[in-house]
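Quick one: the structure is below, questions incoming.
Missing here: one protein chain of the complex. Every other protein chain is in place.
This part shows subunit A:
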Amino acid sequence: MKLQFNQDDEIFRREIASWLEENLSGEFAPLKFRGGPGDEHMFPEERKRWEQRLAEGGWTCVGWPKQYGGRGLTIEQQVIFYEEYARAGAPGRMGHIGDGLAGPTIIAFGSDEQKARYLPGILSGREFWCQGYSEPGAGSDLANVKTKARFDEAAGKWLISGQKVWTSLAHESDYCFVIARTDPDSQAHKGLGFFLVKMDQPGITVRPIEQITGTSEFNEVFFDDAECGAEDIVGAPGDGWKVAMGLLGYERGVSTLGQQMAFQNEFDEVVALARDNGAAKQPAIRQRIAQAHIGLKLMRYNSMRMLSGDKGDGSLQREALIYKLYWATWHRELGELAMDILGPEADILAAPPYELNRLQSLFLFTRSDTIYGGTNEIQRNIIAERGLGMPREKRW
């Protein structure tokens, strides 16, 4: 067991840090610390150009194998990349769903044709992806997907109909990966397909959802006989659940350490505020600030353990099972702490009609953390059932 990074890794750290410092300037300077959760709707065009700048430097898809155009970084170097990225305040990644989810899935389960067609656009920072999983009737019960895909023999295409919801950045995306029911008589996780669907077509309508923040980064996406080529199903009809679940392993990957560095930036802001306004003198606030600091450090140690034990196959270990519940709860509490440090000032907006400052936005947006991607309650079911072998919930 050792904590230190080796010398090559430290050289790598300086390389990425200086690249970021050099490039986060000029037209990209205003993007610093922007576009994170709660701010994802901001500067989309500029952030897309930033993705292309990253690509020019070879800094997209850093964890992909070299044979697919990735940088093939070791786990340690990926950790360093995400840490330095967040430390530098580089903007929220417009490309993260393609880079972190769609790409790895296509690499793992896609055909050679799909790899050739879709990976280059992700690598170059020119094509953006969104995720079509949740539906009005399929939230926690994700397998209860009602969106249907039927194969039109005459046209040689899949036609997709139904509704997806909570789709981040759908309005900014070129493609969506969609789970839809290929067997209309099937139930739950059987009979699903995993489709790669072009967003710009008459069969798709995107409608933004106005959130409690007054802003919109989530959307509803309506599919009305949206077309998807016969070659654009990943795996066979009926494999959709397996492919979708294969993705979950990647979602808990190394990018968590970058997320933590972003949390560190938020936490530092909260500490600075408490010092400025004198709240840091109150014993109860001191305790909560210390608890938040402890919680964030432990989040990092958890990730380090998780990554050190990572078998590289996306399989989940015990310490990985707790990760979502842990960080989501921590982040939500940070939002509450920020408001309690602000005191009555927490209620006063930056500007009318509804312009939130960063901490207000943090407070409101973090309520979604414990809901999306598996609510805290679902997480506890998963931990108890998969981690502890307790009986599964009965299906009604």
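One rule holds in what follows: contacts are C-beta pairs under 8 Å (C-beta built on N, C-alpha and C of every residue); 3 or more make two chains touch, one makes a residue touch a chain; residues count from 1.
Methods note: contacts and distances are computed from a predicted model.
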item	value
Protein name as given in UniProt for the chain not displayed, "Probable membrane transporter protein", "3-oxoacyl-ACP synthase", "UGSC-like domain-containing protein" or "Acyl-CoA/acyl-ACP dehydrogenase"	"Acyl-CoA/acyl-ACP dehydrogenase"
From A:Trp19, A:Phe109 or A:Tyr326, residue that would touch the chain that is not displayed	A:Tyr326
Of A:Leu31, A:Ala274, A:Leu334 or A:Leu359, the one touching the omitted chain in the full complex	A:Ala274
Residue ranges of subunit A at the interface with the undisplayed chain	1-6, 9, 76, 79, 271, 274-275, 280, 283, 286-287, 289-291, 293-294, 297-298, 301-302, 304-305, 307-309, 318-319, 321-322, 325-326, 377, 379-381, 383-385, 387-391, 393-394
